[in-house]
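Coming up: chain A.
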Amino acid sequence: MPQPPEIRASLFVTCIVDQLYPQVGVSAVRVLRRLGVAVDFPADQTCCGQPLYNSGFTRPARQLAERVLHSFADSQYIVVPSGSCAAMLRVFYRDLFAGDPELERPARQLAERVYEFSEFLVKIVGVTDLGAVYPAAATYHSSCHLLRELAVRQEPAQLLEKVAGLGLAPLPQAETCCGFGGTFSVKYPHISEGMLADKIGNIQATGADTLVSCDMSCLMHIGGGLSRQGHPVAVRHIAQVLDGAPEGEAVNG
Partner candidate 1 sequence: MAEVKTQEFVAASGAAMQNPTLRRALRQVGTGFNGARLEAIDEVGPQLWEEWREEAQRIKRHTIDHLDYYLEMLHDNVTKAGGQVHFARDAAEANGIVAELARTRQVKLATKSKSMVSEELDLNQALEGIGVEVFETDLGEYIIQLAGETPSHLVAPALHKTKEQVAELFNDQLGVPLTDDIEEMARTAREALRQKFLQADLGISGANFLVAETGTLVIITNEGNGRLCTSAPRLHIGITGMEKVIPSVQDLALFLRLLPRSATGQRLTSYVSMVSGPRRSDDEDGPEEFHLVLVDNGRSKLLADPDLRESLYCIRCGACLNICPVYQKIGGHAYGWVYPGPIGAIVSPTLVGLKQAKDLPQASSLCGACREACPVKINIPRMLLHLRHKLAESQDPEEKSTSAMDSLAARGYTWLMNNPSALTALGKLGRAAQQPLAGKGKIEKLPLPLVSQWTKTRDLPLLPQRTFREIWAQELGQAGSSIASPTSRDTESRDAGSGG
Partner candidate 2 sequence: MATPLPSPLGTPKDEFLAQVRRSLGRPAAAESTEPAEPYYRLTEDAAELERQGAAAQQRREQEQTGLVDRLAETAQLRGWQVFRAPNPEEAIGYVALLATAQGVTQAVRSAQEVFTGLPLDAALENLGIPTITVAQDETHSRAGLREQIIRSGLGLTGADYAVAETGSVVVMPRRGLSRLVSLVPPIHVALVRPQDVVASLDDLFLLRRLEYHRNGGDMGSYLNFITGPSRTADIEQQLVVGVHGPKEVHLILLG
């Protein structure tokens, strides 16, 4: 039987995973490689530019975006362990370069190859059952960008449902923002905290001991609040759960 062609994925690890949660990137690589995906990591990648773009600084955001266009020009697929950063590459780059005679086309071509991690597993690799084991009572938080910019609604749940030992309680008001919003959380901390308090209340109501998400930025925010308030709820990126990385082995959430 002929072998199916190899799937090649370039990891856009995101600056938050690179700098703060490298273990998430490690888990993502391990999961992909176990599935036979050839993973590479363009070493000159940094930030997608979203913090600048969201603050209105489109000129510098474009500089960083150009860097991404260049670094990933030859990639077959670009896999991003973040719904938010994936949305930047796939959705907002098109706005950023709209009407640009040189870069509009590359931006559109990049957009077609960008996948959020869980979406990539289900849509491109075509798996939902990874044979992972992760004993925990979990609930799942969807990031707003994953949900509304990428319309990735089912894929994370499809993957998590197949994880042995993982209980998955539905999160009340699952589609409401946690209040992170990048600079929003530090420019308007009082509002952000109010939103976070609601989110934490809903997480607690599930009785979960683990909060899973596809975005470390939301998890940094929610986890930071949980930790400050002394709630014993661990936060995990979906890659860590699918990697079956048990609690003791986890690094930085």
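These made the cut because all candidates are chains of the complex that A comes from, given by their letters.
Just so we're on the same page, a contact is a pair of C-beta atoms (placed from the backbone, for glycine too) under 8 Å apart; a residue touches a chain by one contact, two chains touch by 3 or more; residues count from 1.
These numbers come from a predicted model, not from an experiment.
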item	value
Complex member touching chain A, one of 1 or 2	1
In the complex, chain A residues that touch candidate 1	13, 15, 17-23, 25-26, 29-30, 33-34, 41, 43-47, 49, 51-60, 63-64, 67, 95, 144-145, 147-149, 173, 175-177, 179-196, 198, 211, 219-221, 223-236, 247, 249-253
